[in-house]
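Part of the complex only, each chain left as placed.
We call the chains A, B and C, going by the order they appear; numbering starts again at 1 in every chain.
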Amino acid sequence: MKVLTVNVNTNEHMTATIAAAARRAASPGTDVVALTPRFGASAVDSAFESYLSAVAVMDCVLAYEGPYDAVVLAGFGEYGRDGLQELVAAPVIEICEASAHVAQMVGRSYSVVTTLQRSVPLIEDRLRVAGLWDRCVSVRASGLATAEVDADPQGSGRAVLAQARRAVEEDHAEVICLGCAGLAGLEDAIRTELGVPVVDGVAAAVRLAEAVVGLGLTTSKRWTYAWPEPKPIAGWPLTAR
Amino acid sequence: MKVLTVNVNTNEHMTATIAAAARRAASPGTDVVALTPRFGASAVDSAFESYLSAVAVMDCVLAYEGPYDAVVLAGFGEYGRDGLQELVAAPVIEICEASAHVAQMVGRSYSVVTTLQRSVPLIEDRLRVAGLWDRCVSVRASGLATAEVDADPQGSGRAVLAQARRAVEEDHAEVICLGCAGLAGLEDAIRTELGVPVVDGVAAAVRLAEAVVGLGLTTSKRWTYAWPEPKPIAGWPLTAR
Amino acid sequence: MKVLTVNVNTNEHMTATIAAAARRAASPGTDVVALTPRFGASAVDSAFESYLSAVAVMDCVLAYEGPYDAVVLAGFGEYGRDGLQELVAAPVIEICEASAHVAQMVGRSYSVVTTLQRSVPLIEDRLRVAGLWDRCVSVRASGLATAEVDADPQGSGRAVLAQARRAVEEDHAEVICLGCAGLAGLEDAIRTELGVPVVDGVAAAVRLAEAVVGLGLTTSKRWTYAWPEPKPIAGWPLTAR
């Protein structure tokens, strides 16, 4: 099977990080194709940038010409998953939701450690809207912007570990979710240090995509995610302009 | 004061409907400037179209060159309000939320009557995320697409009235919110028929924008809606390409 | 238009404070009439006193002989709004709810800073019952009784500022609501200090009353707030005894 893994950032270095994490996690026989959108922020941190990425991701997936079995939306808590679900037949798995699904399978409660405080509400709302909020005991900010995570993953690791430790000790989190695609690769170090499962969203999403595809399931086209009706859409696709 | 009223649809007829509703509702001394986005669907009904409109609306407001005091986002429950709040200094009022605020002031419970069933979840999620869901007793679909509402407001009135009646009688709604900017103008007929207050979101948003501006308040730039950090953004603004 | 602004305390000094705040906030053309109830506590802090004020406020509004367009219930989180809504045709806006409505328009989350810890549960319940609780991140007590606030607004300002600062820094509040009518006038000082919007409930309620009246809406008389049936009521109105 083939999984499209779509970065939300227009940053090839982060696309490579995501691709590597996806390939490490994939089963034998799963091909990972990593895509970078053609417009938008190099490193998404705000709602404005997130909406732009949502459109750029849809544009980029629709422009992809080959066949594929599933899409992984590799922006932690970013906008766009529901739009993409309307537009494609294959299952679409977003990495924040994937983390939460997996975390709930291996612990009673989990915390997310993410980048900036400004992203915390977006992640909380993503989890609420996805119906995965009840077992989340905290979303904690490391204070690092997405670009800083990308530039210095090891340094990021220290800030993330500090918050993860507080999540476990103070919030009684039983599982830690890494709240940014750029943090992939820190799982082992944090698990070793804290003794709890650590979930990377990209890895989780790839494995869940395999599970859904393996079950022969695709997104329900009844009600919410029905195909959009054909209608005049000015200036779309944007990259065709 | 001056209020920008931004349609989410690239449909000048609906922009005119919205502008008329906004002007009817505005206080003396309030100027209404009605904007139409430069790309996107003629009539938004899906999440895909809604994300595209979110970006087109941000593009369009940023491209507006004069001064203004507030922005009314005239897409009922559509995406983009939070992105716009990051990008501009003036208050931003979305019409679904405005309806709910006003409805809660004049009744204990309210229902929304909107267009298609596929839009119901988006509206419910908008209200949940906005913290205005608890007093909503139902979101009901009239079965008409946004374009149909625009083409035949009177015919739409019958379908909306039928659902509004069920909302009052079966769901014990005490107030009805018209769940589409294109339904503006039906308030009197429905109120006369059912004897409950009927709220048009555009009118509500204009009056609430006046109230917020009159109080000297602007969107908090602490935490969630802080200005985005300057950073490389490929292909933005989209209309400049 | 004319707005009745009803103090819940039988304390003319606080009525004057409220009237001044209402007049500062009102649009040109809005007349403010400030009423003081004829019985009850000089400064309401308890549920017992709040119930008594609820009845005294209804008594006082019913005894008012002139015409009016809206009523502002100027007791932060006190009882009585729903009773008044049954008895009068004009819209009734309570100042705690008004604060929360406005706060939600200019920020994703808000905190209330009020007087005594004993009032915190009453305010929380008011917000829950009004369906405005979800975006409240804390209700904090300054430790000052209502009478102390009235006697020394400047000294109160320091205690309120200290809690407001904790609300912003620890609870990530994006907006501060002043949780007592007697705190009106502190908005500018706290906003300057903390850099977040600060909402006074009296001002918010006056502007929202103008908005509702401007929209031509009155309280729904279907279901909850229907006129009470005529029936024998011993000893009412109380001031007529």
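Definition applied: a contact is a pair of C-beta atoms (placed from the backbone, for glycine too) under 8 Å apart; a residue touches a chain by one contact, two chains touch by 3 or more.
Keep in mind the model is a prediction, meaning the values are calculated, not measured.
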item	value
Copy number across the full structure, from 3 displayed chains	6
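Note that in this section only the chains that are shown with their structure count from here on.
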item	value
Chain centre separation in whole Å, for chain C relative to chain B (CA means)	28
Chain A and chain C: spacing of chain centres that average the CA atoms, whole Å	44
Shared-contact residues (touching 2 or more other chains) in chain A	117, 121
Chain B-facing residues of chain C, complex	25, 27, 82, 91, 93, 97, 101-102, 104-109, 130-135, 168, 172, 174-175, 194-197, 199, 203-204, 207-208, 210-212, 214-215, 217-225
Footprint of chain B on chain A - complex, ascending	10, 38-43, 45-52, 54-55, 58, 79-80, 82-87, 117-118, 121-122, 125, 128-129, 145, 147, 223-226, 228-229, 231-236, 238, 241
